[in-house]
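A single protein chain has been removed from this complex, and every other one stays in its place.
In this document, chain identifiers A and B correspond to the written order of the chains, with residue numbering beginning at 1 in each.
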Amino acid sequence: MNRKNLPGFLVFLVCIGLFPVFATRISAIQHYLDVMIFGGIFGIVAIGLSLLMGYAGQISLAHAAFMGIGAYSSGILTTHFNFSPVPALFLGLLITAIIAFSVGVPSLRLKGHYLAMATLGFGVIVHIIFSEEVNWTGGPSGLVGIPGFGLGDWKLKSTLQWYYFVWLWVAVSILIALNLVNSRIGRAFRAIHEDEKAAEAMGVPTARYKVQIFVVSAAMAAFAGSLYAHYVEFINPGSFDLVWSIRFILMVMVGGIQSIWGSLLGSLFLTFLSNEWLQVFAELEILIYGIILFIISLFFPDGLFPVIFRFLAQQLERRYE
Amino acid sequence: MSIMEEFLQYLISGITVGMIYVLVALGYNIIYNVTEVINFAQGEFVMLGGLCAVFYYESLHLPLWVAFFMSIGTVGVIGLIFEKFAIRYARSQSVLTLIIVTIAFSIILKGSAMFIWGKDPYSLPAFSAGSPWMVAGAAVQRQSLWIMGISLVIISGLSIFFHNSFYGKAMCACADNPIAAKMMGIPVRRMILLSFTLSAALGAAGGVIITPLSLMEYDRGALLGLKGFSVAVLGGLGNFWGALMAGIFIGIGESFCAGYISSGYKDAVALVALLIVLFVRPEGLLGKTK
Partner (left out) sequence: MNEASEIPILEIRELGKSFGGVEALHDITFSVPSGVIQSIIGPNGAGKTTLLNCVSGIIKPSHGKIYFLGKPIENLPPHRIATLGISRTFQHVALFKRMTVIENVAIGRHSKTRSGFLACTLRLSSMRREERDIFTKAEEWLEFVGLSDEMWKEAGSLPLGKQKLLEVARALAAEPRLLLLDEPAGGLNTSETEQFGDLIERIRNLGITILLIEHDMNLVMEKSDYVVVLHYGKLLATGTPREIKRNPQVIEVYLGKEE
């Protein structure tokens, strides 16, 4: 962590640490703990996607699929093969990394539209496999009986424990992402985003970096997927379809396409939006997301939150003048 | 049914559905020919076409052929509005923005369709009534013939339009070299507008003609779009007759997969083909073959 980011990170840790103290005491927001767990899990995916999309400029419409591969690896290994969760998680990460690598090498040669279509096609194929391999995945009705997370005698029991566990990993993800972004490799990503030819001429191995960040980003999604499977103890293909991939993109876009903190905020915002505030709209949620995504990408391509923050900062400045 | 009859049956239904993919693929091709943009909302136009026709026919009790043209017109206008108020602006931004805008638009169309029509599948009557024809033991639905006939008319018409008419040639010139096209006095903007309108209308036509055979519901668009794209890429983006061959090929492949292997995996056929083509020779097959 460099000095610039340290205060923010500390504030974050304090907020995360203190949140349950309030949440458990105020009955109206008691269930927020549960929402926060989902928000954290999706946040890990969004942070990874922000590295890939916001920084390296490569779009992926397969992130829900990668999350699903992680979730199903954990689910299948623990239910069919009696793996305990931790080795299942690692094996799942390895599987995802291998798949992401083999998809990434050929597809990252493609540009813009083609990359989007290739990842989209891959995501749909994965979704079909989840639905069709009924013997392994339980098919469309899902895979039940996934054990909770634990290692040996130690098990995550309460929601509060899950909360701290998930957010520990969110913190780790943030740390890794911020470190990466503030390094020669992170700068190289942004260079690739802006001008691939110039980056290459400056000695940046663009092909290798694009594949690397694709794999890392997919592995982060898979990790989140594994947590998800163990927390919910049930998974079905519907949680890993195209709509979810688009949601992850939306999380990144809302929070600020080139911002690690932004993508976390975006994922929290959207998770609360869909779990708490948009429930009245039920199925129309997706329409609302479409409209939000449309407006953001047309009018605030750098993200919604950065614009809002800038506006608030201006207002404050004006007031103090 | 004998093995031979079964084979023939799959072949016919494969070609029928393949035609729809061809129409979607042509939609991509037209826009690509003019702007080199790929419109992720292309499949939703098909879905909208089918459902709009249902609305005109069922709710407004218009004759079927009127509903057919009204639906095409309606969706064409939606394509036009989309270009005029979103694409035109997004094109000046990054490719990433452009992609996301068309994705967002596709979600909006899908969401609106669900809002308007709900989640139930809808049907239309076949364009001409009557029992199927028997060809060498295989049943050919009359609607299948309509589908093949209408598609072939559209494809030939478009091919003539792009290769022989002034407007068509002008549209092609826009993508090759927009600046030169502009200097030659071609109204590039209007051409782009036209291309979006045309491709939306085309998708809608596909949607109307397929609905009597396989019903239509709000969430069919994404997959239709993706398959149409596979066909477009397989046939060489921008290449009309290539798309026709590829569409028939994919349609038959799907139909055989459903018949002989597993119906659940039939949707993967086109996508696997797409990935293979993209990965093996992106330039080769993507190259515009005019």
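Methods note: contacts are C-beta pairs under 8 Å (C-beta built on N, C-alpha and C of every residue); 3 or more make two chains touch, one makes a residue touch a chain.
Note that this is a predicted model, so its numbers are computed, not measured.
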_Chains still shown that are in contact with the chain withheld from the display_ = A
*If the hidden chain were put back, which of A:17, A:145 or A:205 would touch it?*
A:205
*Taking the entire complex into account, which one of A:24, A:84, A:179 or A:275 touches the absent chain?*
A:179
*asked:* What does the interface between chain A and the hidden chain look like in terms of residue numbers?
replied: 1-2, 176, 179-180, 183-188, 190-191, 194-195, 197-207, 212, 216
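Just so it is clear, only the chains that are shown with their structure count from here on.
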*Which of the residues in chain A come into contact with chain B in the complex?*
53, 57, 59, 61, 106-107, 109-114, 116-118, 120-122, 124-125, 128-129, 131-132, 242, 246, 249, 253, 283-284, 286-291, 293-294, 297-298, 301
*Residues on chain B engaged by chain A in the complex (per definition of touch)*: 37-38, 40, 86, 89-90, 93-101, 103-108, 110-112, 114-115, 119, 222-223, 226, 229-230, 233, 262, 264-265, 267-268, 271-272, 274-275, 278-279, 282, 286
